[in-house]
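With one protein chain held back, the other chains of the complex are shown just where they sit.
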Amino acid sequence: MSVEVENLVSQLEEANRKMETIRKVSFELNRLMTLPEKLHSILAILSEQFGVANSLILIPDQNNSVLTVFASHGYDTSIIGRQVPLGQGIVGLSAQRKKHINLTGIRRKQHYLATVSKEGDLDIVSPIGLPDAESQVAIPLLSNDELVAVLMAESRNFCVFDKADESFLITLAQPLAVSIQNSMLYDSMEEKIRERTAELQRLNRTKDKFFSIISHDLRGPVTSFQSLTRLFSHYNKQGESEKIESLCTMVDQSVDNLNHLLENLLDWSLSQTNGIQCFFERISLKDFIQRIVEIYQVNISSKEIDVRLVVGEDLQIIADHHTLATVFRNLISNSIKFTPRRGSLVISAATNDDIVLVQLKDTGVGMDCARLSTLFQLQGQRTTSGTEKEKGTGLGLVLVKEFMELNRGKISVESDPVTGTTVTLQLPRDVNR
Amino acid sequence: MNDPQVKLEEIMPALQGVIPAIVATSSLARIPNATYISQVYYVDGNHVALSYQFFNKTIRNVRENPILVTIVTCPVEYVLHKLTLRYVESQTSGEVFDNMSMQLDALAIVQHKEGIFKLKAADIYEVISIEKI
Partner (left out) sequence: MVVPSRHVDFLKQPLSFWLATASKDRIPEPIKCTGIAFDPLTDIFTCFAPLKFATKGIKHLQENPVISLVSVELHTYEGYQYKGPYLSHRDCTAHEVEFQVQYLKEFTDTLALFGYSASGFHNAYFHPPFVAILFQANQVFDQSPKNGTGGELDKRQL
């Protein structure tokens, strides 16, 4: 009778011990921490509770084809990162079939199989952990039937993991799986937060630039309107109608300029919010460029700049009309702005297989290396006044680069203060023609 | 000997296949047969299983005379226990079969021999008595 009572007492004590372990493990598992910390914490607890000298946690890749060692206990650090395909070895098989395996007397059993099969040379897959393990238990950690990780423990001794240990580990498997999943989510959330912060910072810079442009760069043209209206009033009172006529021309130009700036601003803000929709069509290059040059005819004539087009009549490209027009408008207006009186601008086009190279070569004031290197950057952009104090917003070239990319093209610039600037554009040719 | 009946759970280490077990059977004609097997598998408190991989005298005997006696050795204490068993049935599916099959696969796979060692069935035996010898 007393033996039975003793047995019952011992069972009760064992149950209490297990409850205590579960309580401790649950507490640890519920703490929010990164994945590597979580995995090491789990192995440390298991080592303490089960006295296991060697244990590993392996995590499957997204395709569930290979397991990688993410955490280890009792091995040297080179084991981290080691891989085993699902289905291979005791660990791989447990993961593939989502079932636990508990084996002991492994070496004799392997020897037996090897001896009796006698099918060619013994070709043993290198085990991921100990080369001479006698006992090994592999427990797949599942959450909603999805394989989150595999826990493996092994020993050089026989019969280390009895049925009770096995059952206990299986009981812990699900909360372990959920806990590991939480850490993975935590890590990926941290990553997302980093990305969002970077994105927000970028948008913030954009917003700052936007306000800066509105407050500085547009004020100029608007202020000049004020001067012009005062002059109108003055000449009207004086009855000087010729001067009024010339003022009208100036107003026209100013308005054009302002229009150009506002269009750029609108385009740029749209591109920042990804509002630009490209519609690719066949464009006859010569006509296209010709029409844009005509927009600036007044400025070209007033500065006596020699503009020449060397573009084949039949040359066609595939591009989005609106964004390409913005590219050329900005480049041509820049050339005119920075080319001194009686300078020249040659726009030429050549083909090379299925691309078209367009070159805009001016005899303008050019740029030094420092300026050239920050040409397409928003940060580095400070508006530069033209040779006759023409104004700009500094957005032009930023837009040009973005819009060239939208049109599946490229841009490169060569420049020096002596010979001027050459802009080379690469665009897809319409090869069906 | 007045030892209380040994329970199967008490000799679990001997049922892990660490040390092979000897199995003795008898034909209907009373010819005894002895053979080594790799492992006597624990099923539950009253049952064990032996793996059936290829047809042999033991299987043949048990099908006509269901009593089988095996001696298992504990790899920790090196104590011997004699189990008297009665053949119940042969299972080719179910949890016992799957577990035994997977253990075999786990070992064979390490040697790239998955196809060679296939479990034909899990032979289930009722435990009639367990005796420490």
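The chains carry the letters A and B, assigned in the order they are written, with residues numbered from 1 in each.
As a working rule, a residue touches a chain if its C-beta (ideal position, glycine included) is under 8 Å from a C-beta of that chain, and two chains touch if they have at least 3 such contacts.
Because the structure is a prediction, the values reported are computed rather than measured.
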Q.
Which candidate, B:Gln16, B:Gln39 or B:Thr70, sits in contact with the chain we can't see?
A. B:Thr70
Q: Would you mind spotting which of A:His40, A:Arg82, A:Arg107 or A:His322 touches the chain that isn't drawn?
A: A:Arg107
Q.
What does the interface between chain B and the hidden chain look like in terms of residue numbers?
A. 19, 22-28, 30-36, 54, 56-57, 65, 67-71, 73, 75, 77-80, 82, 84, 133
Q.
To test your reading of the contact rule: which positions on chain A touch the chain that is missing from view?
A. 107-108, 111-112, 115-116, 134, 158
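Criterion: only the chains that are shown with their structure count from here on.
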(Q) I'd like to verify one number: the distance from the centre of chain A to the centre of chain B, where each centre is the average of its C-alpha atoms, in whole angstrom. (A) 60
Q) chain A touches which residues of chain B in the complex? A) 9, 12-13, 16-20, 38, 42, 75-76, 98-99, 102-103, 105-113, 116-117
Q. Where on chain A is chain B touching in the complex?
A. 87-90, 92-94, 97, 99, 101, 103-106, 108-110, 112-114, 117, 119, 122-125, 127, 134, 158-159, 162-163
